[in-house]
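Below is the structure I would like to discuss, written out as C-alpha cells.
Omission of a single protein chain aside, the complex is shown with its protein chains in their original locations.
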Amino acid sequence: MEFTVAQIADVIAATVEGDAQAKIKTVCKIEAGFEGGLTFLANPKYTHYIYETKATAAIVNKDFVPEKPVPCTMLRVENSYFAFAKLLDFYNQMKKNSKVGVSKMACVAESAKIGQNVYIGEFASIGENVVIGDNTKIFPHVCLGDNVKVGHDTVLNSGVKIYAECVVGNDCIIHAGTVIGADGFGFAAQNGEFTKVPQIGNVVIEDNVEIGANTCIDRATMGSTIIHKNAKIDNLVQIAHNVEVGEGSAFAAQSGVSGSTKVGKHCIFAGQVGIAGHITIGDQTIVAAQSGVTNSLKGGQAYLGSPAIPITQERRLIIYRKKLPELFQKMDEISKLVN
Amino acid sequence: MEFTVAQIADVIAATVEGDAQAKIKTVCKIEAGFEGGLTFLANPKYTHYIYETKATAAIVNKDFVPEKPVPCTMLRVENSYFAFAKLLDFYNQMKKNSKVGVSKMACVAESAKIGQNVYIGEFASIGENVVIGDNTKIFPHVCLGDNVKVGHDTVLNSGVKIYAECVVGNDCIIHAGTVIGADGFGFAAQNGEFTKVPQIGNVVIEDNVEIGANTCIDRATMGSTIIHKNAKIDNLVQIAHNVEVGEGSAFAAQSGVSGSTKVGKHCIFAGQVGIAGHITIGDQTIVAAQSGVTNSLKGGQAYLGSPAIPITQERRLIIYRKKLPELFQKMDEISKLVN
Partner (left out) sequence: MEFTVAQIADVIAATVEGDAQAKIKTVCKIEAGFEGGLTFLANPKYTHYIYETKATAAIVNKDFVPEKPVPCTMLRVENSYFAFAKLLDFYNQMKKNSKVGVSKMACVAESAKIGQNVYIGEFASIGENVVIGDNTKIFPHVCLGDNVKVGHDTVLNSGVKIYAECVVGNDCIIHAGTVIGADGFGFAAQNGEFTKVPQIGNVVIEDNVEIGANTCIDRATMGSTIIHKNAKIDNLVQIAHNVEVGEGSAFAAQSGVSGSTKVGKHCIFAGQVGIAGHITIGDQTIVAAQSGVTNSLKGGQAYLGSPAIPITQERRLIIYRKKLPELFQKMDEISKLVN
C-alpha cells in the first residue's frame, strides 16, 4: 500500500505544507523516522525532533509555529493526535486478523445463543444461556459463566473471565486476564470472626468501554456494579462492589476504587490512585498519580496528595515542606534572639 | 418463595416493630427499595434513606433511634449487617448452581485422587498425584500442578493457577485468575548480575480462607508461605515468599506484603497498603489505606502514613502540614520584628 500525502490530507482534512505528492508507505515515530514514513507531533516535549526527523511527512497542529526549518512535509489539522489515531485505525483495520467461526475445541453450552459472524477460540468455555451478539470475538481460554450477556462487535481477549449473570455491552474491548464479576470483598465481623456476605448482584458494562489486562471488577452485593459507556480502564485496576463509574471516565493502571463509591462523568484518575468507599466524585474531577481520595469531591477540579486536596494547594505544601529545615533553623536563631 | 416478616424475624432472632405479617419476596438496597423487599441499615451514612425507603421491611440495630417516622417494618437485632448476611447466605444457597461431575474436556492425571461430589469443569488441568477433597468445585481453566492438595468444600474459580506442591485447605474460596505458588522474587546480586535463588518451598493455605481475583501468593524459598485460617484477602494483593498471615487477618485490594514478614492475627490492612520485608506485625493491628509499614509493629493499634505511624499522630501532622503557609508567613513577620 502506498499513498500520496495529498490522499492522506484528504482523509484527515489537513492542509499540506511541502510536497503533496510525496509517497507514504507506513507510519513511524518522530524520533525514528525514515523515508516513506508518516509521523505526528502532539506532545510539546517532542517538538525538537521535528527539526531533524527523517520521516517523509508529519501531522502537526494547525497552530504549530516552527522555530527552525522543518525538513519534512507538514499536514496541519485541528488535533494532530486525534488525526493520527484515525489513520492508525484505518491501518489497523486493514491488517486486522478477522477470525471468524466457533472452534471445535471450544466448549459452548447448547442453550447459548451465538450471533452472526462470531469468533470463539479454542478452549473457550461458554456457559448455559449465554448470549453473544454479532461480530463479537472471543479468544482462547475465555470463560463466560451461566447467563452472561455480551453485546455485538465486542472483543474479549484470551483468558478473560466473566462470572455468571454479568453483562457486557457493544463495541467493548476487554484485555487478557481481566476478571469481571468476582465476589465483592464483603464480610460481617462479629466477635472477631468474619462471616461472608454473599454477593448476589452482578456487573454491567455499557457500550464502548475498554478495559485493560488483569483488571478486576467485582459484582455488587445486591444490584449492579456499573461501568457506564465510553469509560476507559487500564491494567491492574480494582473496581470494588457496587461502584458506579460515570460515562467517559478514565482510570490509569493500578488505580482502585473502594466499594459503593459513585464516580461522575469524564473524570480522569492517574496511576496508583486510591479512592475510598461510600463517597461521590463529581463530574470532570482529575486526580493526580498516587493520590488518595478520602472524601467526596464536587467535581470540575484537579486534586493531588494522600489525602488528596486541590492540586495547587498540595503543590504549595510540597514546596513549603522542602523548606522545613531552614524554617527550623530560623526558629532556632529567633529563639536565641528573643530569649 | 415468599415469607412473612415474622418468619424472617424467627430465623435471625429479631424483635419486630410494625407489620409482622407483611410479605417479603426478595432483598433490596435501602435507597432502591420496593414492595416486598427486605433491606437493612448498618452504615450510619445511609440512615437518612430509612425515612423514605420503599422497602417493606428493614433490619436495623437494636439501639437504632429514629429521628422521624420510619415507613417500613423494622426487625431489630444485635448486628444488622451480620443478620442480613446470614439471610443472604440462605438466599444464595437456594439459587446456587450446584455443578457436579468431571467434564470429559478436563485433563485429570490418572494418579490424581478425586473426592465425592466434586465438580471439575472443562479445560481444567489436574496434575500428577493431586488430591481433591469432597464437594470441592474446580471451574474451567484451573491448573493444579503436580502434588497439589485441595481440601473439601473449597471453590477454585475459573483460571486459578496453583503451582506444584502447594496446599489449600477446606471451605476456601479462591477467585478467578489468582496465582498460588509462583516463584518468590529472590536473586543474589554479585558484580551487578542477578543469579536466581531457586524457590523450593511451597504455599500452605489453611481452612476457611477467601482470596480475591488476580492475587498472587508466592511460594517460599524454603519452607512455606502460610495463610492461616479465616484470613480474607482481596483482589490484586501481593503476598511475597515466606510471608505468614495470621488467623483472621484481612487485606484489602492492591495491598502487598514483602518477603519473610510475619503478620499477626485479626489484623486489618486497607487498600494499597505496603508492608516491608523481614518485619513482624502484632495481633489486631489496623493500617489505613495507602500507608507504608516500614518497621515491626507491636499490635493493637491503628497506623497511617508512609512511613506509617500511629493514626492520631499522623492525622495531627496532616493538619499541621496544611498550616505550613501561615507558619512561614508568621515567621517572616516575626523575623522583621526582631531584626
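In this document, chain identifiers A and B correspond to the written order of the chains, with residue numbering beginning at 1 in each.
The rule is simple: a contact is a pair of C-beta atoms (placed from the backbone, for glycine too) under 8 Å apart; a residue touches a chain by one contact, two chains touch by 3 or more.
Quantities reported herein were computed from a predicted structural model and do not represent experimental measurements.
Enquirer: Consider the whole complex, including the chain that is not shown, and state which of B:F40, B:F139, B:Y163 or B:F251 touches that chain.
Expert: In the complete complex, the chain left out is touched by residue B:Y163.
Enquirer: Using the document's definition of touch, tell me which of B:R76, B:H141, B:H175 or B:K265 contacts the absent chain.
Expert: B:H141
Enquirer: Which is it among B:P66, B:G101, B:P198 or B:P325 that touches the chain not included here?
Expert: B:P198
Enquirer: Using the touch rule from the top, list residues of chain B that touch the missing partner.
Expert: Within chain B, the residues that touch the unshown chain are 107, 123, 125, 141, 143, 145-146, 159, 161, 163-164, 177, 179, 182-183, 185-190, 192-198, 200, 214-216, 218, 221-223, 236, 238, 240, 254, 256, 258, 272, 274, 276, 278, 290, 292, 294, 306-307, 309, 313, 316-317, 320-321, 323, 327, 330-331, 334, 337-338.
Enquirer: By the contact definition given up top, give the residues of chain A that touch the hidden chain.
Expert: Residues of chain A in touch with the missing chain: 27-29, 32, 43, 45, 79, 81-82, 84-86, 88-89, 91-92, 95, 97, 103, 105, 121-123, 139-141, 157-159, 173, 175-177, 210, 212-214, 230, 232, 234-236, 248, 250, 252-254, 266, 271-272, 289-290, 306, 318, 321-322, 324-325, 327-328, 331, 334-335, 338-339.
Going forward, only the chains that are shown with their structure count from here on.
Enquirer: Which integer distance in Å separates the CA centroid of chain A from that of chain B?
Expert: Here chain A and chain B have centroids separated by 26 Å.
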